[in-house]
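Complex shown without one protein chain; remaining protein chains in place.
For reference, chains read A, B and C in written order, and residue numbers begin at 1 within each chain.
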Amino acid sequence: MTDPHPPLIRSAEAKAAFATHSHPWNDKSEFSGVQLGQMAGLKRTGVSLVHIQPGKESFVYHSHEREEEWLYILSGSGTAEIDGKEHRVGAGDFMGFPTPSVAHHLRNSGSETLIYLMGGERRDFEVSDFPKLGKRMIRKGSEIEIYDIADAKPLGPLG
Amino acid sequence: MTDPHPPLIRSAEAKAAFATHSHPWNDKSEFSGVQLGQMAGLKRTGVSLVHIQPGKESFVYHSHEREEEWLYILSGSGTAEIDGKEHRVGAGDFMGFPTPSVAHHLRNSGSETLIYLMGGERRDFEVSDFPKLGKRMIRKGSEIEIYDIADAKPLGPLG
Amino acid sequence: MTDPHPPLIRSAEAKAAFATHSHPWNDKSEFSGVQLGQMAGLKRTGVSLVHIQPGKESFVYHSHEREEEWLYILSGSGTAEIDGKEHRVGAGDFMGFPTPSVAHHLRNSGSETLIYLMGGERRDFEVSDFPKLGKRMIRKGSEIEIYDIADAKPLGPLG
Partner (left out) sequence: MTDPHPPLIRSAEAKAAFATHSHPWNDKSEFSGVQLGQMAGLKRTGVSLVHIQPGKESFVYHSHEREEEWLYILSGSGTAEIDGKEHRVGAGDFMGFPTPSVAHHLRNSGSETLIYLMGGERRDFEVSDFPKLGKRMIRKGSEIEIYDIADAKPLGPLG
């Protein structure tokens, strides 16, 4: 029987598993990639290989409450917005976000494919904020709920 | 004041922080590298950039009890021993080790520098086995104790 | 110097530390108690001794997403509502709630003080639901936010 999660994933197998995604809140979000860690059976650690074409963006400007996240640029160049400031990034640059994290976002502002590895923790329960949209995402396993941050109330007498 | 752990580590800063290490149990162990995750302040996630010269090896053939680990080859070529079998690996190949992991080891069997990213979980408490040496390592924070696996006894009446 | 968290808390010391609390969402909520685990310095495990007078109630009917919880009745009698059903409980009865938990609540429906030990996990991040009130509580450390469950939206295009 073939191991469903062999420890070694060949470059060609990874390429064959590429799929394209986009985030519904950002018209420019479009990337293709493969979850290498998941293919090898990792349960608590994510590692993905991602391609973004010129003019396209990763997700939406967001921060994480509990899951540490990192990116390592393999080739191409892009613009990373980190905590409100823009940085031009290229091959060999690394970004790491301890939690609770500052907000960040990556877009391909160059002329060739932007290729990077990204990864981090995979927890059963996570809260992410989207400060430019005023949204909070609560994820339990693969179930997702979205709240307006403005709707949050302190604990106190019910109205 | 400068942020001691800026989220963005430039390629040149990473190179400037390279240091050389070797494992005391393997004469051929010699590699240089930098802990990118730690530089950016990640606490539970390790990401390191590692260089191994031709003929040299990473650590010692070992397995992990609790910490997930992965490697992604950036350039060069090497030989990975995984659970008793040897595999020739090169750029774009990924290895991931769910826990409890099979034993593994990497050596530069090519003619140019073997460069890879490796990472995984960083836990407060870990047990690693070195099956070819019959040793067990118990690590609590940065304190390390070594036992001979052959000395382990089951729970039962004291002799 | 006196140990701020001695491992042994005498019965008299525990009694001297009793304080009275009530939950703002339930007019009948009123209990006095002491956090024994915290007094002894436990960080991830809660154990509290609680007294409820006749006619009074513990908190509000609620469920936990991640924190396991248990109760052990020491003396007196009460009514436990568990997942929509009422149970009369007395000395020696135990309730345990694996997560995600069913909703539950306890009130003193007897004529003497209802005394119990309660405890469970203390996590840095927790979500509790109050199904009769349609409220969701998100707690990060000691920061609390309340949402209306009805406001939750699925991930999809923004309106």
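Everything below uses one rule, namely that a contact is a pair of C-beta atoms (placed from the backbone, for glycine too) under 8 Å apart; a residue touches a chain by one contact, two chains touch by 3 or more.
Note that the structure is predicted; figures quoted are calculated from it, not measured.
A.B. asks: Taking the whole complex into account, name the chains on display that the unshown chain touches.
C.D. replies: B, C
A.B. asks: Touching the hidden chain in the complete assembly: which of C:Ala40, C:Leu133 or C:Leu155 does that?
C.D. replies: Residue touching the absent chain, from the options given: C:Ala40.
A.B. asks: Could you tell me which of C:Pro24, C:Gly55 or C:Pro98 touches the chain that is not displayed?
C.D. replies: Here the residue in touch with the unshown chain is C:Pro98.
A.B. asks: What does the interface between subunit C and the hidden chain look like in terms of residue numbers?
C.D. replies: Interface residues of subunit C facing the absent chain: 5, 7-11, 14, 36-37, 39-45, 47, 49, 68, 70, 72, 74, 80, 82-83, 87, 89-98, 102, 104, 117, 119-121.
A.B. asks: Contacts of subunit B with the missing chain: which residues?
C.D. replies: Spelled out for subunit B, the touching residues are 24-25, 65-66, 125, 127, 133, 135, 137-138, 140, 144-148, 151-158.
Everything below uses one rule, namely that only the chains that are shown with their structure count from here on.
A.B. asks: On the document's contact criterion, could you list the chains that touch subunit A and likewise touch subunit C?
C.D. replies: Shared contacts of subunit A and subunit C: no chain.
A.B. asks: Return the chain whose centre of C-alpha atoms lies at maximal distance from the corresponding centre of subunit C.
C.D. replies: Farthest from subunit C by mean C-alpha position: B.
A.B. asks: CA centre of subunit A versus CA centre of subunit C: separation in Å?
C.D. replies: 36
A.B. asks: How many angstrom between the C-alpha centroids of subunit B and subunit A?
C.D. replies: The mean C-alpha positions of subunit A and subunit B differ by 25 Å.
A.B. asks: Roughly how far is subunit B from subunit C, centre to centre by C-alpha average, rounded to an integer in Å?
C.D. replies: Taking the mean C-alpha position of each chain, the two centres sit 44 Å apart.
A.B. asks: Among the residues of subunit B, which are close enough to touch at least two other chains?
C.D. replies: In subunit B, no residue touches at least two other chains, as defined above.
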